[in-house]
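Below are the structure tokens for one structure; questions will follow.
Let's turn to chain A:
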Amino acid sequence: MGEKQLMKGNEAIAEAAIRAGMTCYFGYPITPQNEIPAYMAKHLPKRGGTFIQAESEIAAINMVYGAACTGARAMTSSSSPGISLKQEGISYLVGARLPAVIVNIARGGPGLGNIAPSQADYFQAVKGGGHGDYHMVVYTPETVQEAADLTMKAFDVADEYRNPVLILGDAILGQMMEPLIFKEPSGRKFDKSSWILGNRKGRKSHLINSLSLSEGVVEQWNWELKKKFDLMAGKETMVEEYMTEDADVIFVAYGTSARICRSVVNQARKQGIRTGLIRPITVWPFPSETIAGRAKKTKHFFVVEMSLGQMIEDVRLAVLGNATIHFHGRPGGGVPAEPDIMKQLKEILQS
Partner candidate 1 sequence: MKKVYERNNIAFDMPSPYCPGCGHGVIHRLVIDAIKENRQEDNTIFMAPVGCSILSYTYLDLDVCQPAHGRTPAAATGIKRALPDSLVILYQGDGDLAAIGTAEIIHAANRGENITAIFVNNAIYGMTGGQMAPTTLVGQTATTCPYGRNPKDGQGYPIRVCELLQSLGGVTYAARTSVHSAPNVLKTKKAIQTGIENQMAKKGFSIIEILSACPVNWGMTPEKANQFVANEMIDYYPLGDFKKDGKIIQRSDH
Partner candidate 2 sequence: MAKKGKIEVRIEHCKGCGLCITACKQEAIALSPADVTNSYGYPYLTMINENCTGCTMCAIMCPDQAIDVYRE
């Protein structure tokens, strides 16, 4: 175990990525994630990697595409408007079956919006912001420690499935300082020799692409992708349940919203209100079974998001009419306030 350090979420993500063996980072400046490229510029070349400040987010994700073709662990990061520009590249990464890690330290939108924290990129992240039938594992860390841990894990999951993985945070996670201890990377080895490009002595040539004009081929690829997505859905779902056992109202929230809800749960418990929290750690795959299981007993689900309400649709699908769903959301960079949530919680209990 390493020693305790105090770091911003952005820096912790950057350091964790380097420790996980990431050697190729490509980024473009945008607040509130600028600490990531700055950290990479300062540390990555000294530790044997490559940093490029690309000409755009589009270029950066395509540099990731190229580096991933060689088997290198590659990463890019940005914030909402820049992540929109990466959608084409993400679709191509999935289509070409390339591993990569993408970080979105989300901010208020739509448009240029602001630089305040937001969860309004949920649909883009989990429903496929790019074209075609695709999914990727989306991690939503709540703390700086978890951001570092999930970043390390993201590289393994990307390599295991040959698929991009997204880390979805927000301005609060990126900017806040917390103590953390870097875990040892898993050390898992992935044999990429059957598909990577370069140094081809003694093997047949390899092709990385996502195009076929032959009849039925792309459909077949999609069926194979589906098998992979099903496998990911079965194996990679992560969720935390907090005091849900006897809860009359269960919050469903992720990331910063979950942090706020956890605090509300603690206060409410002190007042004798039985409430709990289901916190999706992956929002794709979504922990529908956990929610569905609780919906058999608990009558009220209370979704809190920093958006007009996006994850609530997946909660609805999981609850399937077995409980009442309530919502508290703040769009455009607004952060839910604990007293407002508490007030609404009490109204729900009186209803």
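In picking the candidates, the idea was that all candidates are chains of the complex that A comes from, given by their letters.
Throughout what follows, contacts are C-beta pairs under 8 Å (C-beta built on N, C-alpha and C of every residue); 3 or more make two chains touch, one makes a residue touch a chain; residues count from 1.
Not measured: the values here are computed from a predicted model.
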Options 1 or 2: the chain contacting chain A in this complex: 1
Residue ranges of chain A touching candidate 1 (in the complex, touch as defined): 23-24, 26, 50, 52, 54-56, 58-60, 62-72, 74, 88-89, 92, 96, 197-201, 204-211
